[in-house]
Every structure is written in C-alpha cells, then in structure tokens.
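Read through the structure below, which is laid out as structure tokens, and then see the notes.
What you see is the complex with one protein chain gone and the rest in place.
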C-alpha cells in the first residue's frame, strides 16, 4: 500500500492504543474517527444516536458512560458533539458515488477490553512508547488496528471514488466486546438497504501471513443479567417474613447448570458471577447473576435462553420474589455466503504478504458481526467475514500485540480490494 | 360398669381386633357397627355417604376400596349395604330424646394401621386367641377399643335415654390414620347443629390409671401428594426434547426442606417418598412425592402449605412440566374450651380406677378430631378431647396392646358420664 | 447361500423369536446354541462361567436369574447344564484348524429387550406365527437374527474347515442390552490371543440392501446404579435424628444434571429413575438412582463418570449417609482399524443383494462390542464392526421386524466370507 497511507494507518493505530475506551464509552475514539472522516472529505458522517437504536442497546452502564463523558470533556471532546450523539458512541461514513451499483457495508469495531497492559519492556507498545495511558483498559483484542484499517480504507476509497459505483457504508461499531453493540446498529436501520457486507477480525487462530475465511465455528450466544428482588426480614426473629433473593439465585444457578444437553449441537452455559445479600442476619432482598449461554446453532442457543427464562420465572414463583432478565449481549452463528467468500479468497491470494488461506470452521468464540450479517441476508443481501493473521500471545492477554506494520496492511488490502471489486465502476 | 355391658364391650373389641381394616376400607367394621346400633334400638342409623362428603374425602385409594369391597362381600356384607353407603365407610347413630337440650356429639374412630402383628406368644391377642387375621394389618393404635367403647356407650345411653334431654350423635369415623376422614364428616354437615363435642384417644403419654385433658400440643398438619408429569424422550439422542418430571421433583424436595423456619412456632416438613422415572435412558415423564407439613399453630401450618404450593408451581414452570397437588390428609391444632375440660376433669376424678389427671400440652402428633372440634366451635359450640391411659409399648408398634379389661372401662365411663351430665334431663 | 443353510437359519431365527430372554437370563437360548454347536460337530464348546468373569459381570439381577432358571428348568433345560454354567449365560465354539494362522473371533449377541410385541396382525411374527411367547419380552433389537446368523456361520465354517487356517472363535454374548455382557467376556481372557475380531448389528440407520462400515459415532457410555443408605427417624418428633437418603439422592440428581459440558466432545447424563423413601412421615433411609453417562470420546465419558463419583461421595458426606455405586454397564467408542474395514468393504461389494456401502460415523448409541475390540487392539490385534441393513420401524419398538429372509443372508455372507478370507488356508 501507499507509504503515506501506511504511515498514517500505523500512527493512527498507535495513537488509539494509548487511549483505549471500553464498550459504550468510546467518546474520544468516536470523536477522533468523525474528525478524520470529515477531514478526508466525507460529507455524510453519522455518529452516536444516528446509527444506534436506543431500544436495542445491550450491556450499557449509565455510570460508566457518565464517567467517560467527564473524561472526554476533560480531553477536549466538545460537549455539543457528545450531546449530538445522544451520549451514544460509534460512527459511520457514507460514500454515495452517484452511479448505480450495490450498497456495500464494511464493519470496523472500536472498543477495548478491561485488561491491564503488561509492564514487560519487550512488549512493543512499551518499547516503542505507545502503551495504554489508562489503568485497567487496553486494546488487547486489536480493535485499535481494526479502526485504523477502517480509516485507511476510508481515505483510500474516497480518493478512488471516481472508479467506484453504488454506495459504500463504513461502519465503526461500538461495544463489540460482550457482543453488545451490533444489535443497536441493526436496530437503527442503516443496514436495511445493504446488498453486501464484509467484516473482519485480526488474529484468532489465523497466523501472520494467513487470511482466514470464516465458514462457521462462530457460536451463537446470549449474555444475560438476572436480577431477583425479595423481601428482607430479620433472619433470627422473623425468618418467615423474608423472601430470599439469594436462595432464588442459588436455585437458578443450579438449574441453569442442569439445562439438558442438546442432541443437535454443542451448548454452553456459564454462571459467571452471583452477588446476593445485605448482611449476615438479614434475609437477602437482592441478588444478581451474570451469565451467558452459547449454542452451536441459533436454535441450540435459543433453547438455552428459553430454559434460562423458564428457570428464572419458576424460581421467582417458588421463592415468592420478583425477577428481571436483561439481555446484555447477543450474537448468532455465521451465515455462510459462499460467493462472497470466493471473492475474498481470490483477492487474498494476490495480496502481498499472504502465504496461505485458512478455511475456518472450528469453534472460535462469538462475534456480534453475525447479527449484522443476519440482517443483511434477511433483506436479500449477502456477506462474509474474514480474518487477517498476526502472531499474538492470546487475545485479552496483557501482552497481546498486533505486529501492526506486518499484519495491518493485509487487512487494509482485503477490504480495499473487495470494495473496488464489488463496487467497480464498470464504465 | 355393668358386667353385661363390660363383657359385650371386651368381646366386641377382641372380635374387631381379628378383622382390622385400613382407612376408607372399613366395610365389615361399618356393617358390624350398623347392625349393632340397630339391634340396640337406634332408629336413626346413618352409614357411608350419609355422613361423608365425597368432595372432602382425603387420601382414599379406589384400588384399595375395590379390593376391600370384594373381601367384605366374601365375608357376608350385603352388596345392597355397600351400595347404599355409596362405597364409603363410617357410621352414626342419632338419639333424639324429644326433650329440649343440647346437641352433643361423640367421636369414635374405627380404622386400623398397616402393621404386621407380632408373633410373640406373650402378646395378649396371641395368648388369648384374637390376633389379627389379616396380614400386614393390625389395630395397633387402639381404634378397636375406641369403636367398642363407642358401642357400649351407645347401648348405655339408649338404655338410659329417659334420663336424657337434647340430642346425642354417636359418630364412628373412618380413616383417622393419616388424618383423612374427619374433614369428610365435617363436610357432610352432621356437626353443624352440634353444641358440644367430645373425642378421645387411648394411650399416648397417658399411662394406665390416668385420664389426660388435651389443652394443646396437637400439631396442625397437612398431608400432600405431589405429582409431576413431564415429557419423555431418548436421553441419549434427544435430551432437549424431554421435560424431566424427576428433576422437578428433586428440586421440589430440596426447596421444601429449605422452607424458612417460622418465628412464631415450630414447623415440620417431611419429604417421605419420591418415586420418579421409567428407565435408565429415558427422560422421566412421571414423578410422585409423598409429603407432610406440620405447624405448632394453624398459621404456621398454613405457611408451610402455601410454600409447598409455590415451590411446586415454580418448579413446574422452571422445568416445563405439569404439576398436581392432592391433599391426602388434614388436621389442625386443638381449640381449648376450658369449661368442657373442667367437666371432664370433674367426672374423671370419680371414675373408678382413675388415679391421676394429666394436663396435656406438649407436642404429641396430629389428630383430625381437631377438624370436627373446629367446625363445632365455628358454629358457636364447644368441645374437648381426653385420653384414657394404657401401658403400651408404643403406638403403631407390632406389639401395641390395650390392656382392654383395665383401660376400656375408663373410656366408657368418661363418655357415658359426660353425656349424662351435659344432657341430663332436668325434670 | 446354500438353501439348506438358509432354511435352517430362518427357522432358527423364528424359533428364537418365540422365546426371548433378557440379559443374563438366556438359559434356554444358551442351551439351544450349545446343543446346535455340538450337533454341528464342534469339539470345544464353552458356556456360562467358562467365558464369563464373574467379577466383571455388570447389571445382573439375582432375582431375575432365579426366575429364569425356574422357567428354563420347566422348559427342559437340564439342571446339570445350568449348574455347569455357574448360572451364567453365553456360549462360544472354538474351531482349531491345526494349521498356522490368525486367531479370529466373531461376536453374536443373544439377549432380548423388555418390550411387549405388537398385536398388529400385519406384523410378520403375528402373520407367520412366530410371535414372542413371553409377555413383556421381545427380540425387538434383532439379536434373534444375530444368533441365527452366528449359528449358520458356525455350520458353514465347520463344513469348510479344511480350507481354513488358524483358529476361529465364535462368541455368543449375553446381555448386550444395557452394555452389560461384553466386559465379562473380556474378563474371561478368551480374547487375549485374538488377532482379528469382527462384530455386527442389524439395522440402525442402515437400510435393506446396504452394508455399513462403522468408522465412529459409537458413544462411550457407563451405566451406573447409585444407592444411598441413611438413618430413619420420625419426621415429626425427631427430624434431627434422621439422615435422609432421599435428600442426598435429590441433590445428586441435580448436581449430575449440572456436570459441566466438555469442550472436547459431546457428553450425556441421564438420571432415569429415582426411588426413595419408606413412608410419608419417616425420614427416608433408602434411595436408589438409575443413571447413565455418555461421551463422544472415552475421555469425555471418563470425565462424566468421575464427576458422578465425586458428586455421590460429596452428597454422602453432606447428608451423613452411606453411598454405593455399582457399574451396571460399560461401552467405549469404536477404535477404527481401516485395514479391517477395507476388507469388509471389498467383501460386501460382492455379496448378492448389497446395493450400497454406508460409511458410518454419526452418533448412533452405544455398543459393548467396543469393549471386546478395545481388548483385542490393546493386545496388538485389530478388528471392526459392520451393519447389515433392514427396513425396520425403529429398534426397541413393538413392531420392530427384521425382514429375515432378505436381510439375514447379507449378514451371513459378510461374516462367512470375512473368515474365509482372513483365515484362508494358503496351501
């Protein structure tokens, strides 16, 4: 790729690495993206509530958002910008060529994870001086790279817009971690006219020099927060007057673990956290469970969710307490569109530095891009997802590293060449 | 007491001891009672459905009834009698003096327990040749004595009817074991005009030579049968298609044990039996729990019942199965009417052979006479319960024995003198 | 195949169909097999304890065995025969050619299932007059066909013994249902010198005209009977003195359902039956759980078994009760020996009536032939399993049918030709 673009892309990534923001708090990142897109020349730049359906927002903490707004304001993000975003994050640029052609969307995710970056002096961000400036937050999943690739693709396509037809939508999604943000973007309607969508993720099982085509192996998953509210009472004097939210939660945890296996595919259920009770001698009035289920197919995942719902309702009834379930994240399985993967395969073979193509279908976590892909396919479109390799030590690890100069150009090239191919101006 | 009456009473008791019948199957016993009452001269003799409200019948097994009907027919009970009884058991005689006075009811219970009588040659029924002729059935709680005392009282009162005023109702109750029969008698309405009711039980903590006045200590109790019906499926191939009644039952058992203690009195919960499942490799479609709860007060017992109901409904919901609860027995606490106990105390002091009066209030099981007493008190009447002593080895034991010649006259005297006192013809 | 052999094979199958015997009670069947093998001319015929290691017997009910012995004696099986068998079932014939060559074993299983045969007049055994003569028992899994094919193969090989080298062991295994019998045969040592072993099963997913080669899909499984023994007490008077076996069993059931999923393959756990308690008002002293676990790999199955063991021990400790686990059946996964399957494939192609070869690897229940195969492979041998097709309505169904005249010759031919190939006398 062009050296000017390359230099900017790497510098952008390293800058973003210093200022990680977790899901739904990416105000500085969003502002950075919006400024860059406008500087490139995009006329239609959307941010926050323009591309976010509040009713579909998952796993957003008002408390964290408030703190992040304070920080962003302190770091120079204009109050009017945040206001205009409706206190939501994420951005999109739309390039209308004016020529008939497909509507193509690209997805880039922008949030970080809650990990403390290593102090190891050999770790590239330490060595080269761009380590995270925020305690307990780190781009340890490579989304700084995703965002930077997206901005480089944005500039590249804009500069070559005369060779393109149709419409290109560049979507910078918030809150991919915990699979929380994609549904809100789907809910905004921005994908409803999209013909082709392409998403990606760096790394995973895909090593440096490889491009991976995602045929399957993405587990459907639903993240759930469960709340029970009981009635407190003095456990010594009047135990019969209490309704224990703690007991309802414990029974729920035991029953959730016991949801039957499914004959049509692997399932998972994780009761990750349980917090209940106010004091040693008080019948507990509050309990909270943080959980997630997964399924090899959407049907298996739905089976798990439905069982959790029944169990929660049943225990609320059995223990005489109130219950509430909040969906904190959602992802489905990948829908395979072979014609799109065929295009990516062809393109990838020609990208400099690509030595092998991996056909990926073994289970590898969950990804909420699947929700976007599903919407596009439901409306008659097609899409796909690829990986571009890097030799990391493990995602979400304190020493995760991108090898940016080697890995990011591959991501850039696949995205850029894909759009130039499917939106090529035939004239 | 009169020697003629005494001899008949003892002979009756020993005869009944040879032919024990468990709750709701007392066809031969009922027929025996009815014949005797008619022979004495009672004009109004009621049996079976005349004093039994079918809707209030608890814990009656159609299967056991069918077998008992066969046996009774074989032993000479006329088919028309059983038909007239509507296949229900129990009897009553009503003595109307024609003179104004109170309506007084006496309760005598007639069923046996499922215990195999001992082979010990020293055991009185073995020694004297009146052991139970029925395998696994025995009058090991003394109801043969109760019935015989009742019949002796019936003859005594009838013979002295000219000295009585008001009305006397002699009630021979079926199915006291498991506290199943009293509610059906209450439901028939026969107690609705009763002013005074007196019940009794031999033994318990009351030793030979003592009469006990029951001030309290009778636990309220509800016996419940719980049924779950699930959906079977092949547990290996399609576990997700099954709905396990077994799991719902197990969760129910665990939650029932965990019903909170009550600050206002002792409670009990017993999960006595659980039977679930059809085969090793089939998701269980059926489960059955046999349980009972108790409470030091009716309110505590109600709290327990309500919790069981909620738990069963909650687990049905949680596991997606059907549930059903059947009340198999009911008793409440004793309502204390001091004026009645005062009368019994006075009378008892004068009864030959009575050396001491016990004032009883420590917990001593459940008794469904409490349901009759409750109804009488609700309608403005009063009542009470007493014990007449005997030195047994423990109720429901294989070697339980009444010491009939010594203990039964005391029971007879208290009942007889009580009626002669409260229904004395003032003229 | 030879018409004489064919006629005998079909007649044998139909005769066996009339006299089904469940696992470990196959005394009449064993006697029938032994008589036939001797009549054919085999000198070494083993039965019962000669091929059964008592310590490895799984899931054998002394009570059922006693009843079966009575029946067998009544049906003419000599008492000395049963005595000589040590009251165990199963048989084997050994053909020693006297010429150097491999030791080859064939497995035929002989037990029936507990299913009541349909009354449908169109059902072949009804139509042709060979329906099961035993209520609640039926050859609804085709083992009557297996046994008959085995006896036909026995005659065929014996008649052609001059063309064979090495040793042939024909093993008639009891108690395959519930995967109970194979381990006992393994334990006897009869397989320890075997170089090649071949087993089969009719039907499954294999349709008439097909032969299936079993590459995988057989789940490892362990059947477990769990017993808890507690301490009884009066649940109303002294609940603290009891130790509830019922509660320990219920907690065990709930925890077993909650054994974690395994990341390396499918698992199953079925709590099929739970029977606990003696009476409504007695703290339950006895509880019994009938269960099974399965795993896509032996390691996954072992993980499940180990968890069950821990859960049972833990609940015994928590509830202060005694526990006991009895292994009631065992099977492992298939070990694939491609060279053996290659031979079967080649042979099968030439068998008259075979239109297609199925390569089977999708999950299809458990089979304890796997335990025999495992032992042979552990000792350096090889082996395999095939299916011969039939168009049944489902195994263990009341109308299961073999279509014997069409399906059985295929089974016969594959076995017979296999031995003639691997034990061909080269001279």
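Per-chain residue numbering starts at 1, and chain names A, B and C are given in the order in which the chains are listed.
What we mean here is this: a contact is a pair of C-beta atoms (placed from the backbone, for glycine too) under 8 Å apart; a residue touches a chain by one contact, two chains touch by 3 or more.
Because the structure is predicted, anything quoted here is derived from the model rather than measured.
Enquirer: Using the touch definition from the header, name the shown chains in contact with the chain that isn't displayed.
Expert: Spelled out, the missing chain touches these shown chains: A, B, C.
Enquirer: For the full complex, which residue in C:11, C:163 or C:313 touches the chain that was left out?
Expert: C:313
Enquirer: Based on the whole complex, identify which of B:82, B:254 or B:422 touches the chain you can't see.
Expert: Residue touching the absent chain, from the options given: B:254.
Enquirer: One chain is left out of this view; which of A:16, A:141, A:185 or A:251 touches it in the full complex?
Expert: A:251
Enquirer: Quick one: say which of A:43, A:278 or A:378 touches the chain that got left out.
Expert: Of these options, the touching residue for the absent chain is A:278.
Enquirer: Pick from A:219, A:343 or A:419: which residue touches the chain that isn't shown?
Expert: A:219
Enquirer: Sort through C:237, C:361 or C:403 and give me the one touching the missing partner chain.
Expert: C:237
Enquirer: For chain A, which positions touch the chain that isn't shown here?
Expert: For chain A, the residues touching the absent chain are 178, 219, 221, 223, 235-237, 239, 244, 246-247, 249-251, 253-254, 257, 268, 270-284, 287, 290-292, 294, 328, 363, 365-366.
Enquirer: Which positions on chain C touch the chain that was left off?
Expert: 237-242, 244, 247, 251, 254-255, 258, 260-264, 283, 303, 310-311, 313-320
Enquirer: Residue by residue, what part of chain B touches the chain that was omitted?
Expert: Touching the missing chain: residues 254-255, 257-258, 260-261, 266-269.
Everything below uses one rule, namely that only the chains that are shown with their structure count from here on.
Enquirer: Rounded to the nearest whole Å, what is the centre-to-centre distance of chain A and chain B, using the mean of the C-alpha atoms as each centre?
Expert: Distance between chain centres, rounded to whole Å: 69 Å.
Enquirer: Among the residues of chain C, pick out those that touch two or more other chains and give their numbers.
Expert: Where chain C meets two or more other chains at a single residue, that happens at 254, 257, 268.
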